[in-house]
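Omission of a single protein chain aside, the complex is shown with its protein chains in their original locations.
In this document, chain identifiers A and B correspond to the written order of the chains, with residue numbering beginning at 1 in each.
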Amino acid sequence: MTEYDKKLIHPSAIVSPKAKLGLNVEIGPFTFVHDNVEIGDNSRIAGWCEIGVPTPLGNGEPLVIGANATIRSHSVIYESSTIGPRLVTGHHVCIREMTKAGIGLQLGSNGDIQGHCSIGDYLRTHRGVHIGQKSQIADYVWMFPDVLLTNDPTPPSEELIGPVVESFAVLCAKCTLLPGVRIGEGAVVGAHSLVGINVGPGMLATGSPAKVEYKASILRLRNDFSTKAYPWKKRFHRGYPEKIVAGWLSEF
Amino acid sequence: MTEYDKKLIHPSAIVSPKAKLGLNVEIGPFTFVHDNVEIGDNSRIAGWCEIGVPTPLGNGEPLVIGANATIRSHSVIYESSTIGPRLVTGHHVCIREMTKAGIGLQLGSNGDIQGHCSIGDYLRTHRGVHIGQKSQIADYVWMFPDVLLTNDPTPPSEELIGPVVESFAVLCAKCTLLPGVRIGEGAVVGAHSLVGINVGPGMLATGSPAKVEYKASILRLRNDFSTKAYPWKKRFHRGYPEKIVAGWLSEF
Partner (left out) sequence: MTEYDKKLIHPSAIVSPKAKLGLNVEIGPFTFVHDNVEIGDNSRIAGWCEIGVPTPLGNGEPLVIGANATIRSHSVIYESSTIGPRLVTGHHVCIREMTKAGIGLQLGSNGDIQGHCSIGDYLRTHRGVHIGQKSQIADYVWMFPDVLLTNDPTPPSEELIGPVVESFAVLCAKCTLLPGVRIGEGAVVGAHSLVGINVGPGMLATGSPAKVEYKASILRLRNDFSTKAYPWKKRFHRGYPEKIVAGWLSEF
């Protein structure tokens, strides 16, 4: 580490000299960074975090976190996971080993990624989301508070089958995906739904058990009834790179 | 700070000299108190807490917590919020910026107030409650475990519309309020309900989606079938000031 980096590390933090920190990485009070860790430039890790927790369930590879990460306090991230640049976490999150996630992952407070799963770019989750092992999540997906992705059809068992969530899908608050269901591109799952069937691209699933009866495009903005709410990429662009948004808009 | 106060601060805690602590404020081990904080007399903050987290999303005002607060371990509270006296939190809670809360707020473990919301006096929540932005909560409200107040009718969007919860309302375990619904005074929402419609004063809402078919006053205590369970203020007074309870009872 350079002298400059050391100034950004709180004196109460404990950072393994084997950990590889990029330039301008801040480490907050009472945080512990283990050996097997690589963190990209300009990242900020708040206090009380445990970064790179060793585990025999990993593959020996380091925890790799891309540049410009913001990791909020009391978070726990295991070794053997790879997370792209611009990670943002809330407080009290946990990301287990063997998670592969792309650019711009946002994981809300109390979120829990159980590892052994793959996540595309720009997954954004609100508070309390739980992503079980074997989940497969594509790009630009949204998950709202308390969403749950399960994986065991007949628990307890050894046959874990994660859900598959395609790009641009929206999982509304407190909905549950049962093992192995597929949520199609741009589909919307209503709040508090229990989804045991596949949801086709652009469709709307609601209820418990969820049924698929309408296209998501029937929904309108509440404050502007002339505007279709979905596909959302036509109208909501906050936080996405301009180039990506331009690509989305060129489709319409 | 006086010498006396310093004795109540654990030697491992870090307290900004700019923070304004009242008399007899205890600070637990490994807790960090930021600059922009005012804490009332006789308050106890346990260990591993982060108090007054700076954020550009606030208004520059300090975090103000009234007297006699009890903040349990691993809790996180942002600046630019104002919380009345006798705050009690469980463990691992988070209160974001721009929260205005009255007297006697009790927030159970893992609770999450997302900020930009207003809360009256004596809100009591159990474990795992999540209060979204723009929520408006009146006095003497109860929320039981895993209750969720949402705010986005067509997520993701920029048009957040919080639910409105009137005084004495009871939200039972795991129920979800959809954006903008109004729960009337003394109304009761059953466990695991999904509420997409307004619930009139004193009414009972149950189901998924919730329907309103009965008055809450039809419910009886299980161990004393001659006693109506609601309005609860007639029979349950633990922890409320005598004067307030006397006012409640004078109505009957």
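Keep in mind that, in the parts below, contacts are C-beta pairs under 8 Å (C-beta built on N, C-alpha and C of every residue); 3 or more make two chains touch, one makes a residue touch a chain.
Because the structure is a prediction, the values reported are computed rather than measured.
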| item | value |
| --- | --- |
| Chain not shown: contacting residue from B:47, B:84, B:104 or B:120 | B:47 |
| Touching the absent chain when the full complex is considered, from A:154, A:226 or A:250 | A:154 |
| Option touching the unshown chain, where A:14, A:57 or A:218 are the choices | A:14 |
| Residues in subunit A touching the chain absent from view | 14, 30, 32, 48, 50, 53, 74, 76, 92, 94, 110, 112, 114, 128, 130, 132, 146, 148, 150, 152-159, 161, 174, 176, 178-180, 194, 208 |
| Contact footprint on subunit B, counting only the chain that is left out | 12, 29-30, 46-48, 72-74, 90-92, 109-110, 124, 127-128, 142, 144-146, 170, 172-174, 191-192, 207-208, 219-223, 229-230, 232, 235-236, 238 |
